[in-house]
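Structure first, commentary second.
Yeah, one chain of the complex is gone here, protein chain that is, but the others are all in their spots.
First chain written, first letter: the chains are A, B and C, and each begins at residue 1.
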Amino acid sequence: MLLLVIISIPLLLAIVAGLINKTRLVSSLIVLGYLIGLVLSIALAYHFLASPQPISLFNIFYADALSIFFVFTSSIIVFAAALYSKGFIELGLETGQLSQRQAKVYFILFNIFIFSILLVTIVSNLGLMWVAIEITTLVSAFLVGFYNNKNAIEAAWKYLIICSVGIILALLGTILFSYALLFSTGIRSLDWNDFITVAHQLDPNIIKVAFIFILVGYGTKAGLAPMHTWLPDAHSQAISPISALLSGVLLKTSLYAILRYSLIINLCIGKSFSSHLFIFFGLLSLLVAAGLILVQKDIKRLLAYSSIEHVGIILFGFGVGGKIGLYGALLHIFNHAVTKSLLFFGAGNLVEVFASHRLEKIRGCLRVLPFTGSMVLLGIFALAGFPPFSIFFSEFTILIAAFTGGYAIWGSLLLLLIIITFGAILFHFSNVLLGEKPENLKVSPEPWSIKLAFIFLLFFVIFGGMALPGLFDGLFRSIIGVFGAS
Amino acid sequence: METFLVLGLLGSTFAMVFSKRISALIGNFALQSFFLCLFSFMEALKGNHLGLYLISGLILVLKVILIPQIIRYVAVNIKSDENLGFFISPQLSLVCALVLTYLAWLLASTVFMGQPILIRIFGATAFSMVSLGIFLMIFRIIALAQVIGLLAMENGIFLLASAVSGGMPFIVEMAIFFDIFVGVVILGIFIFRINKLFVGIDVSKLNSLKG
Amino acid sequence: MPNALHFFFQVLVLFVCAPLLSGIITKIKNNLRFRRGPSIFQPYFNLLKYFSKDEVVSVHASWIFKITPYIVITSTTTALLMLPVLFYGRPLIFMGDFLVIIFLLSLGRFFLILAGLDPATTFGGMGSSREMFIASFVEPVAMLAIFAIALVAGSTNLQTIAQTSTINTSTIMASVALFLVALAETSRIPVDNQETHLELTMIHEAMLLEYSGRSLGLLELAAHLKQILFLGIISLVAFPAFVGIQFFILKILLLCLIMALTELSMAKMRLFRAVDFIAFAGILSIMAIIALALGV
Partner (left out) sequence: MLGSACPLLLDPLSLFFGITIFTLAIPTFIYSFGYLRGHYSLSKIWMGQILFVIFILSMLAVVTVGNAFAFLIVWEIMSLSSYFLVVFDSTNKKSIEAGTIYLVMTHIGTALLTIAFLLMYKHCGSFDFSVLHNALISLPERQKDIIFLLLLFGFGTKAGIVPLHIWLPYAHPQAPSHISSLMSGVMIKTALYGIIRFIILILGVNSLWWGELVIVLACISCLVGVIYALMEQDIKTLLAYSSVENIGIILLGIGSSMLFLKLGASTLAILAMTAGLYHLINHAVFKGLLFLGAGSIYNATGTRNIEKLGGLIKSMPWTAAYFLIGSMAISALPPINGFISEWLTLIMLFLGALTYTGGMKIFLCFTAAILALTGGLAAACFTKAFGITFLAQPRSARAQDAKESSLSMNIGMGILAFFCIALGLGAAYFIALISSVANFATGLNMAKINFSLNPFVVAPHPHIFLSPLLLSGILIIIAAFFTLGLRLFFGKAKVTIGPTWDCGYYKLTHRNEYTATGFSKPFRLAFSFFLFPFHKVQKIKESRYHIKSFAYETHTTKIFLEYFYKNFIAGIFGTGKYMRNIQAGSIHIYLGYICLTILLLLVFIGWF
């Protein structure tokens, strides 16, 4: 029952956004709505921990530990994004950058986008999951192309075409999976549980080819290395709350899909095939991200590439596998989502004030915007994996898993690439943050809702790693129970 | 009867690859969808499912009539001068098409190892329709060609689904059609915006976001 | 009690005949150059003259300039006290060993260099820079030579070194190396020319340029004491067998003769050639150690 309410909130808010014209009222309603959503998802998690068996409603919706974890993460980021966009849109209206109509369209699309994100992780039927991911692409295409200038449209077009091609390949993979099921056991269904119960009978030949299509398909949507090309363009041109949602949540949903399929293939032909693929793609994404961050000139593209890097780390965590690896990867999904959205919000503010994406033009942020500057400073060191912050703990867990799992050399290569990226990010951001305050810069302090969003996220960035609340531990244990066995 | 359908499908796909003008491309796409509709009608007769009849009817309405009409409307409004803009000449692309079909046959024979010959043939045609769809998107400059390439891939996948695994559950089928339709509408809107901003829908001009 | 008496007598003898030695060396040099030259007691007359004259101190000089003569003279005398040349004094055994002598000399040199820089003259700076240059290359060579001798004797304690009487190739090479180091330290010809004040060549003298009266006397005395210190060490090491006052005087005179002869036979080297000279002494001491290591 909770599940239904959580799903219906975004739809309800979309209708509300459509009807009411006063943006101030609409945005506060949306913030209220998603606050309720967050509370409900926490309640759902605790409810699940109390009686740990998957919830399934009229054989469409199906929520086991993994999907509840994703719902929880998404609802945190969504609440922060709602808070941030409330401040951001109102600021835009005041300064005249956004028209009334654009704000209205923004809020409608914002809610539908969140509805589709939540839908992906709750659906049990793999076909419906594919459809939900397709809807996210279509809806977010408008949000990426929101500013309607040349770059935004180009980014939106590339985003649309590349992701659609990727998703169609994923559909091909899904069909091959259903064929394999039909061929070996005669059942004609796309339900995930049917695949799990009968996975060991499937024909390995078809499964391997199918998994490759799935990996490349959903990998495009997750931003893995050779298929990442749309990601920097889309994230740098979208409005900052949306690029935070894209990086924080959207990439993770496709990782969720890949993880679902990886369990099937692991049960069918053992762990080695999928883990080698994951490690290969993980390290490739890290390499590409490290190379391109070094010579980056645009602040938002730099953050986009660092998302590619962290997706690579998460995939490496899945690849290294075993109980600790999975634990680390899941923790990293949460930590990265929280830290990256904090940074995208910060970058959004800086780009607004300095009116340019170029790193050379943004100078002395600690003096220009003391609050945002210090938040970005903490975010940068959190992203780089410095101890007091949470990303260090999840990266360390993944490294432990890599070394104990016998992938010592790949683990050291991962560490080396993380160091190069850290060096590049510090090299760019040290000039951005410190340094002299440029004159003739009219600066308006951030509205309270943006400040609230920052503080809300900062809480998780600092305490996400060290003080793991009971909620996470319980959820991770049950996920590992299902997935770790392979 | 099956051989006629296979020939029809492959023929229309090669025609799409070979076509030089937009209207020819749209025509061939409509032809391909028509053969697909025939095939699903045949399947419906054989298995006598009510759903399958509905789906073949839907294909007829949607993919043969409605979507080509929308694309023609878009092509007329943007007053493009009909040429498709080729990276490689149509003749060379035809040769590539043949090579891709052979590769698709190889893939199908490995994947559908123990199956009767009919399944393997339909599998091969499906894979070749998908690969030629991507081929169209890569080697044509006009945005419309990319949209049609996308739709051709859709057709290929639908063929694979219905021929090999007897079609997917009904809800999923409906959702996919709805998706495709919404997708085409959104692509159309974007083509209008590109035309307004970039004066013409030459996708190779969209390369300012580098590095 | 006799030990303290012996020890006090030894210090007195060394103190008195230190200036005598330089007088003897200059006397030998002049005779070999068929000149009469000043008497061997000339250094005493100079010292007396300096001690009774007034002092002129530069306006730029600070308290370091005034303190340095006393520091230099004390450090050299303490080094001299530790040297068991005539009698083996027990009480000062705990003060230090052979290496401490090198460190004490570097204390004196450190302050002399600062004093050279203090009165803001170019000569002082030049002298300090050259002195520091020579000294920092001499130190490792002296250390290696001392190591060679101490390894033969079994410990760096001066008593044990004085009592050992083994002569082998390494001690001979070490003592020759020490002799070359002595030449460099007491600013003898191949490295620095004592007699002239030509700014191109003088190293040690340049630092004393600004001094006058009593301080100059103290620094001159310190130079003589350093000379007898080095000669005492070499006599201790080169001919260990002969013990007693009469043999000590003979050894010292022989060394003065050798020193005078080397001064006459060599011309002063260019400053950067002096590094090769010291390097030669270094190679000698390394050879001494290698000979020791291979048990030759």
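The definition used in the following text is that a residue touches a chain if its C-beta (ideal position, glycine included) is under 8 Å from a C-beta of that chain, and two chains touch if they have at least 3 such contacts.
Keep in mind that this is a model prediction, so the values were computed, not measured.
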| item | value |
| --- | --- |
| Among C:T160, C:Q194 or C:T262, residue touching the chain not depicted | C:T160 |
| Identified contact with the non-displayed chain, of A:F403, A:F456 or A:F472 | A:F403 |
| Candidate in contact with the missing chain, chosen from A:K86, A:K104, A:K158 or A:H357 | A:K158 |
| Absent-chain contact - pick from C:L12, C:I64 or C:L264 | C:I64 |
| Candidate in contact with the missing chain, chosen from C:L14, C:I28, C:L83 or C:L104 | C:L104 |
| Residues from chain C at the interface with the omitted partner, ascending | 51-52, 54-60, 62-64, 70-71, 73-75, 77-78, 81, 92-97, 99-100, 103-104, 106-107, 109-110, 113-114, 117-122, 124-126, 128-130, 132-133, 135-144, 147, 150-151, 154-157, 160, 209-210, 213-214, 218, 271-272, 275, 282, 286, 289-290, 292-295 |
| Chain A residues that touch the omitted chain in the full complex | 157-158, 161-162, 165-166, 169, 208-209, 212-213, 215-216, 220, 226-227, 229-230, 232, 272-273, 276-277, 280, 288, 291-295, 324, 327, 366, 381, 384, 386-388, 392-393, 396-397, 399-400, 403-404, 408, 411-412, 415-416, 418-420, 422-424, 426-427, 430-431, 434-436, 466, 468 |
| Chain B residues that touch the omitted chain in the full complex | 87, 107, 134, 137-139, 146, 203-204, 206-211 |
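Note that only the chains that are shown with their structure count from here on.
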| item | value |
| --- | --- |
| Distance from chain C to chain B - Cα centre to Cα centre, in angstrom | 101 |
| Touching two or more other chains - residues of chain B | none |
| Residues of chain A touching chain B in the complex | 60, 125, 127-128, 131, 134-135, 138, 141-142, 145, 148-151, 153-158, 160-161, 164-165, 168, 171-172, 175-176, 178-179, 182-183, 188-190, 203, 205-206, 209, 232-233, 236-237, 292, 295-297, 301 |
| Chain A partner contacts - residues on chain B that touch it in the complex | 107, 110-111, 113-115, 130, 134, 137, 143, 146, 150, 153-154, 157, 160-161, 164-166, 168-169, 171-172, 175-176, 179, 182-183, 186-187, 190, 193-194, 197-198, 203, 206-209, 211 |
